[in-house]
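Note that one protein chain of the assembly has been removed; the remaining protein chains are unaltered in position.
As written, the chains take the letters A and B, and residue 1 is the first residue of each chain.
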Amino acid sequence: MSEFEPKIVAFFCNWCTFTAADLAGTSRLSYPHNLKIIRVMCSGMVDPKYVLKAFLNGADGVLIGGCWPGDCHYINGNLKARRRVAMLTEVLRAYGIDEQRFWLRWIAASDGNMLQKIAKDMTEKLRAMGPSAVHAAQIAG
Amino acid sequence: MSTCCKLSFEQGGMNKELANFFKGLLEKDIVHALLVPVSTSTGMVRQTLVRSQDKLDTIDPFAPVVPVNGAKLVSSITAHPSGKKLGVLLRSCEMRALVELVKLKQADLSNVLLIGMDCYGRFENQNFTKVRGEGQTSEAFLASARQGTTAAGETDVAGACAICEFPSTDNVDLHLSLMGAEPGEMYIQGISDKGDQVLKILGLQTAKIPAKRTTVLEALIKERTKNRDQVLGAYRETTGSIPALSDYLSSCVNCYNCRVACPVCYCKECVFLTDTFRYTGDQFMDRSLFTGALTMPADTLFYHLTRISHIGTSCVGCGQCTSACPNGIDLMPIFRSAAEKIQERFDYQAGRSLEEPQPLSVFFDNEFTDVTGQVK
Partner (left out) sequence: MSERIGFYICHCGVNIAYRVRVKEVAEAMALAPNVVVSRDYLFMCSDPGQELIEKDIKEYDLTRVVVASCSPRMHEKTFQGACKRGGLNPYRAFHMVCVREHVSWVTENEDEATKKAMILARAGIARVVHQHDLFPPTFDVCSNSLIVGGGIAGMQAALDIASAGFKVYLVEKAPTIGGHMLQFDKTFPTLDCAACIGTPKMVSVGQNKNIELLSYSDVLDISGYIGNFTVRVKKRPRYIDMNKCTGCGDCATVCPVSYKLFPAGAKVTPYHYEIDPEKCIGCTLCARKCPEKAITGEKKKAHVIDASTCIRCGLCQTLCKKDAIRIVDEEGNAPQPLLSTWDAGLVTRHAANIAFPQAIPQAPTIDPEACIGFNTGKCMKCVAACKAEAIDFSQKEEIVELNVGSCILATGYNPLNPSPMKELSYDACPNVLTNLEFERLSNATGPTSGKILKRDLNNPKKFTEPPKSVAILHCIGSRDIRYHEYCSRTCCMYALKFAHLIKDKCGHDTEVYNFYIDMRCFGKGYEEFYKRVQSEGVRMIRGKASEIKKSGDMLIVRAEDTLSARIVEIPVEMAILCTAMEPREDLGQVARTFGVTVGGDGFFLEEHPKLEPVSTSSSGVFIAGACQGPKDIPDTVAQAKAAAAECLSLSACGKVEVSPEVSVIDPDICVGCQICIGLCPYGAITFNELKKISEVNSAVCKGCGSCAGHCPSGAAKVQHFTDKQVLAELDGMMFN
């Protein structure tokens, strides 16, 4: 039986997290292939629909990467993202999607190491948790 | 918040007494128009925008039916204000939804006289017609409800009402109160200064609100809260996963009636009806290939989950979504159970106060640090 490979969709903001991902690449820091990045301009641009769609499409985990509070390129997009994530966590939790599957993390532009750590941590955690119920049930919503 | 007036009536005379009260509002130029429940020729009771007093003869404010959540109606009349003074009679769920709509700039209360009322619940529209047809009057319903029974034979009030812990209406100018009162008595409480002024102008007989009202309300709220926790708890037990929700919604055909009926679903055009959700053939083929099969129309789960995210902070649990579903899906628990958790997270209650900003319309520096759990 092949080992379960979690699928992680990551929404990375252009200025901090996407740059950190680039830096992780330039620094040749390896991390699991499970994390796949979608570029957005700001974590505050992430519509709740994107997260819901990702889970409904069978993602086992969703990661939103933003700048540390105070450092957002657009001043405070990350603070709005944080409230939206708090709200979405309740919706997801009500329907069996554990909050450990949905992360908002602050990653500074110069912190490729942090990105590597988060990618590894999330993959391992999800591997232990198993596929999401949607993934397992193969339903399309 | 001091004046209180009393209306007294013989059995069968409640509506006439109330009609006089409302007529007085028009007569004395306190308002130019009223939005109140009025019986139609077919025995249905509809919220009606009334300009002339004679049309109030068939008023039936306590009829246990709410075909449309009044917040929507007040919104449609006041979003582009006429400048004319409007008096509206609203139940608690309607008023709470209206508070949310005001915060979303979809209603304007500057020339509105808000009249709240006690509410024991409403029947679904078809059930109301049936029960009315069987001869139950509003007074009979109230009498039975006072004794603890809202059911008329096999038919009971909407599920949303059975678990509603807001039997009286807040944030109003006047309040029609009968809980805690004797049969044949109705109290009109002045809640705001504006309300007190109105009572003064009307020159009604003043009285003190019965002391036992407080205990009656408390007991009812306690009972309803217990019901709420039971019903929502049971729902959460059985429908706590996406696959379970998918099963729950297996009859949904994306008619979007629930969104039309919902008072706080305030968009002019739902995003699910826009170009964003018009797929190409390729997209359908790809999706169905991945899962093997795709129930059509697609995006049912997506729609409901999105709707929860959009209105979760404003849901007042009025249950109009369940009432509207043509395929009989009990949608109310989906939204109420999620909304309870969402609003709790933000220490917010939909409809509690006009001063409380909606949770996603504001944001601050040092809050919700548990979301990322990261410290610099």
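Basically, contacts are C-beta pairs under 8 Å (C-beta built on N, C-alpha and C of every residue); 3 or more make two chains touch, one makes a residue touch a chain.
Keep in mind the model is a prediction, meaning the values are calculated, not measured.
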Subject >> Sites on chain B contacted by the missing partner chain, in the whole complex >> reply: 79-80, 104-106, 266-271, 274-276, 282-283, 286-287, 289-290, 310, 358, 360-363
Original post:
At which residues does chain A meet the chain that is not included here?
Top reply: 7, 9, 14-16, 18-19, 21-22, 24-26, 28-31, 33, 36-42, 44-47, 49-50, 53-54, 57-59, 67, 70-71, 73-77, 80-81, 84, 108-111, 116
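By definition in this document, only the chains that are shown with their structure count from here on.
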Subject >> Distance between chain centroids, defined by C-alpha means - chain A, chain B (Å) >> reply: 37
**OP:** Provide the residue numbers of chain A that touch chain B in the complex, in ascending order.
**Re:** 48-49, 52-53, 55-56, 58, 68-70, 76, 79-80, 82-91, 93-97, 103-106, 132-134, 137-141
**OP:** Quick one: which bits of chain B touch chain A in the complex? Just the residue numbers, please.
**Re:** 236, 239-246, 271, 287-288, 290-295, 298-302, 305-306, 308-310, 312-313, 337-338, 341-342, 345-346, 359-360, 363-368, 371-372, 374, 376
